[in-house]
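Of the protein chains in this complex, one is absent; all others appear in place.
Every chain is named by a letter (A and B) in the order it is written, and numbering of its residues begins at 1.
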Amino acid sequence: MAESIHHHAAADHGDHHHHAEQSFVSKYLLSTDHKIIAMQYMFTGMLMAMIGGFMSYAFRMQIAFPGESVPLWGLVTPANYNALVTNHGTIMIFWVAMPVLIAAFGNYLIPLMIGADDMVFPKINRLSYQIFLISALVLLTSFAVEGGGFGGAWTAYPPLSAKAEYNLTPLGATLWVVAVGLEFVAFLLGGINFVTTAMNSRAPGMKLYDIPMVIWMIVIASILFMVSVGPLLAGAIMLIFDQTLNTAFFDPNRGGDPVLWQHLFWFFGHPEVYVVLLPALGITAEIITVFSRKKLFAYKTVLHTAIGTGVLSFTVWAHHQFIAGIDPRMAHIFTLTTLLISIPIAEMMFVYIATLYGGAIRLTTPMLWALSFIGEFLIGGVTGIFLGASGADIYFHDTYFVLAHFHYTFYPIAIIGTFAGITFWFPKMFGRMMNETLGKIHFWGSIISFNFIFIPLFVLGAAGDHRRIFDYRNFPDRSLPEYQQLRVLATVSLLVMLAFQFVFLYNFIKSMFTGPKAEKNPWKSNTLEWSADSPPPHGNWPELPTVYRGPYEYSHPDRKEDYWPQNQPN
Amino acid sequence: MSEESHGHAHINYPKIYVILLVLLVISVLGPFLEIQAVTLITAFGIAAVKAYLVAKNFMHINQAPKFITYIMTTCLVFMLLFFAAVAPDVMNDSGDNWRKNLSTWHYSAPAGHHEGAPHASSGH
Partner (left out) sequence: MRPIATTRSTAGMPTGLLAVWWVVASEIVIFGGLLASYLMYRLSHAAWSEQAANTNTWIGAFNTFVLLTSSFFAVLGHQAAEKGDGKKAARFLVYTIGGAVTFIAVKSFEWYTEISHGYTITSNTFWSFYYTAAGIHALHVIAGAIIMGIVARSAAKGLELHRVELIGIYWHFVDIVWIFLFPLLYIAK
């Protein structure tokens, strides 16, 4: 067995196929190159983000100015409102956070950072994107069918989601479940590719603890996803049958149990948030080490904590169901586990801060995003403690407090993490530098307005604003002017935040074509992807690299340079 | 390619096959004794044994690196965890978990005003 490994290692050099001039279709649409597939995921995710963002604009306008026609949409009916809220959440998690953070960055970075020429199964990689694209199209179709899009919340609890007489959107509801199911299949396929590649295709010399943290995080996230999604995939099939065949899996009148769906959903749903969190934590780790010129403080601790968090994440799910009628003794247990899980994440925050301490900090745009991740996620995490205590949750559940909490976690994960990653790896991906001034304007405009959206929502939630209310004028005691002012403040801040995204779009597109050309390693980073050309060619390197040390050897006392690339022999 | 796969140490595949068939026969005959405990053991105990035999002798799981066994076991354990945590909920009250059965509590609908929550009869 050992002989065959050596044989293959020797064959690593050279041995590349040369392509004849490829058509646009075969080079960009049907490519099996991991970098192209990564871009496909990224652009699809960004497009879906615009759709999901537009949805939030429409329903926030309805809340702030109820009954008034919303520019670019029209009047928001109650059915519209429910569908907008449902699909905003669904899109942002499944069609933005996951494709960008895991599929796009995973696809792009894994082969490059472990010194491989591609994923181990390029054709399955392409297939996973194709299934993902179909899932996105199925979801978008659900808005166009009779009855409109599904409006039963992204959690799709039956009987509302199962019975057309309740949800009034039978076609939309089934298309929604089918879309989500297809997305799961796409990510299962992709996940197997990622895990197998990272486990098996590392460069010679790259031992387990020499792997960059972002790769570990994406791999652990993929494993978490694979293990948690199974029961929900089964549940989705049961729900589709309830919807279309009139089975009674979740119908309490005929021997079924809606609570089973809740458990199936959240058994996946909770690990899922860590699935998206870990890559964002990984991206942050890469950025803060590069821009403080310091090694990651306690690499092994971070790694073991991430794994421990992953395992623990399977034991907290019913904190989403504290007031659903679960056994109260079960609630005690889940309170304990939920409060416990805050400890490893807090510890990772401390490790990141310790990494920054005493470093030569450079406040580039990626670094600003990474630092803001730490600060904003902290608020999200701390407010989660209130919700994890089942007693307090009796009051807070289904209020805007919950919503503000999870936006203070999801926004750092999906938005800040994405912008951090894009601004950091843009030079490698497109061979050009983004504009720093525009980057900083975009950053400050987004971050400040983001806080002005959700802090009012914490206040409103604590004051009693229930979620998923289409028009607060129906509730006289919620219609006090001071409450409505906060709602308007949040909505106007959203408009400001959305406006600043045009700065990013302009920067992104303009830099892609006319930005200053980027060298191989503009940030002077150690990891392998920076030793490839910007952008890397098919096959990534003419000769695949060998690794001699870990990824975070910055500011080594014995060396003149403050960085020491992994592939440099001495 | 064949030198890549380690020669799977001499397993007598026909022998394993026959054992599996014998176990199948026992599991089919078990219910005829009409003792519930026996039926359960022959049905599920034998299923577990058969699964183990297939995993070990046909899938060669013990010849793959150990982490493979750990991964499969972990998945099974998580399914047990899922069952253990969800069964108390789902197996109670036939899906009626949101109705309170305590005698001191009765639900009064919010007639005409928007205060929302039901009032406990033991006055607050």
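As a convention for this text, contacts are C-beta pairs under 8 Å (C-beta built on N, C-alpha and C of every residue); 3 or more make two chains touch, one makes a residue touch a chain.
Remember, predicted model here, so these are calculated numbers, not experimental data.
Engineer: Taking the full complex into account, find the residue in A:Leu84, A:Val227, A:Ala280 or A:Leu460 that is in contact with the omitted chain.
Structural biologist: A:Val227
Engineer: Check the options A:Leu188, A:Ile345, A:Val503 or A:Ala518 and report the residue that touches the missing chain.
Structural biologist: In the full complex, the listed residue that touches the missing chain is A:Leu188.
Engineer: In the complete assembly, which of A:Ile63, A:Val76, A:Leu260 or A:Leu494 touches the absent chain?
Structural biologist: Spelled out, the listed residue whose C-beta touches the missing chain is A:Leu260.
Engineer: Which residue numbers on subunit B touch the omitted chain?
Structural biologist: Given the touch definition above, subunit B has residues 1-2, 4-5, 7-8, 13-14, 16-17, 20-21, 24, 27-28, 30-31, 39-40, 42-44, 46-47, 50-51, 54-55, 57-59, 64-65, 67-68, 71-72, 75-76, 78-79, 82-83, 86-87, 90-92, 94 touching the missing chain.
Engineer: Touching the absent chain: which residues on subunit A qualify?
Structural biologist: 1, 4-5, 8-9, 11-12, 15, 17, 111, 116-122, 188, 191-193, 195-197, 199-202, 206, 226-235, 237-238, 241, 245-249, 254-257, 260, 264, 267, 539, 544
Definition applied: only the chains that are shown with their structure count from here on.
Engineer: Express in whole angstrom the distance between the two chain centres, defined as the mean CA positions of subunit A and subunit B.
Structural biologist: 31
Engineer: Going by the contact rule set out above, which residues of subunit A touch subunit B in the complex?
Structural biologist: Against subunit B, the touching part of subunit A is residues 1, 4, 227, 231, 252, 255-260, 263, 267, 314-315, 318, 324-327, 330, 474-477.
Engineer: Which positions of subunit B touch subunit A when the two form their complex?
Structural biologist: Those residues of subunit B that touch subunit A are 3-4, 6, 74-75, 78-79, 81-82, 85-86, 88-90, 92, 94-99, 114-115.
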